[in-house]
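Below: one structure, written as structure tokens.
All protein chains but one are shown at their positions in the complex.
Right after this comes chain A.
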Amino acid sequence: MTTTDVKKDDRAPARRRRGGGGTATGASARSRILVTAILAVAAVYFLVPVYWVFVAATKTTSDLFDSFGFGLGEEFVLFANVSEVLTYNGGVFWRWTLNSLLYSVLGALLATLLAAAAGYALAKYDFRGRELVFGLVLGGVLVPAAATALPLYLLFSQIGLANTYWAVLLPGLISPFGLYLCRIYADASVPDSVIESARLEGAGEGRIFFTLGLRMMAPALVTVFLFQMVGIWNNYFLPLVMLADEELYPITLGLVTWQSYQGRDIEMYTRVVTGSMLSVIPLVIAIIVLQRYWRGGMTAGAVKG
């Protein structure tokens, strides 16, 4: 490699070149410092609120208002704050956490299974109405979820489902995006010949799907599951509209309830801050650990999208 080559290679996406050899050395030191500096500045932006909440959760209420927000307060009361949040009002925070887990994990699991079955059928069977179903569901992606929440509440309250677990669980079982991804993925990764030979060996259609189809679609299924889980966990409007009973609340709704007491009880600030910190931990860990899986599935979606 000549010096001119090195200069031209400046910031060119060398890493992607398979078998290019000596990949990272392609970039000059100066551009590497510049680019990494920009990336680091962006990282600070994304970290600031999270850093703040972790620091704020260690403070007493008076320190929260009086000390510098990015530094520690006079007292370190993280554990007292956490146990206060977990025991306040009969440990209702636990209840909300379990509700959130129920809604998001169970909902996302079932949603993935439903999307997988439907996507698999749309990809692997040629039947009348196939494109109609697909088009209808894709249209569903474009409908703002918030626009359906209000009428859904009216509908559910007429059949007695409003203010029950079902009111939040059922709408979470449908992922139009998941169906789209599953169809594309099944198209690309479940060969007809494999299905064919399983049939020749006498396997039923359901068994073929559960034993072969699901396994071959696994990378896409992980993506669908994660998206749906995060979507349900983060949802606020639907539970707000559907639920009146505090026992059924997910964490998001519970924290907002606490926030609304802040005006009356200044200690509530500490509970809201510490509760926010606790609610951030599980999903942030999940996202950082699992972010590689998001990529795999999304590429399949983006290629055709």
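In the analysis below, a contact is a pair of C-beta atoms (placed from the backbone, for glycine too) under 8 Å apart; a residue touches a chain by one contact, two chains touch by 3 or more; residues count from 1.
Basically, contacts and distances are computed from a predicted model.
For the chain that is left out, the UniProt protein name among "Glutathione import ATP-binding protein GsiA", "succinate dehydrogenase", "Paraquat-inducible protein A" or "ABC transporter permease" is "ABC transporter permease". Only one residue from A:L72, A:V194, A:I266 or A:I287 touches the chain missing from this view: A:I287. Screening A:L102, A:A145, A:A188 or A:A218 against the full complex identifies A:A145 as the residue touching the chain left out. The missing chain, though absent from the display, is touched by one residue of A:L47, A:L98, A:V194 or A:I266; that residue is A:L47. When you scan A:L64, A:A108 or A:L221 for touch with the missing chain, the hit is A:L64. Where chain A meets the omitted chain, the residues involved are 8-18, 20, 23-24, 26-28, 31-32, 34-36, 38-39, 42-43, 45-50, 52-53, 56, 64-65, 68-70, 114-115, 117-118, 120-122, 125-127, 130, 133, 136-137, 140, 142-148, 150-155, 170-171, 173-174, 176, 179, 196, 199-200, 202, 205-206, 209, 230, 233-234, 236-237, 241, 251-253, 255-256, 259-260, 262, 272-273, 276, 279-280, 283-284, 286-288, 291-292, 294-295, 298-299, 301-305.
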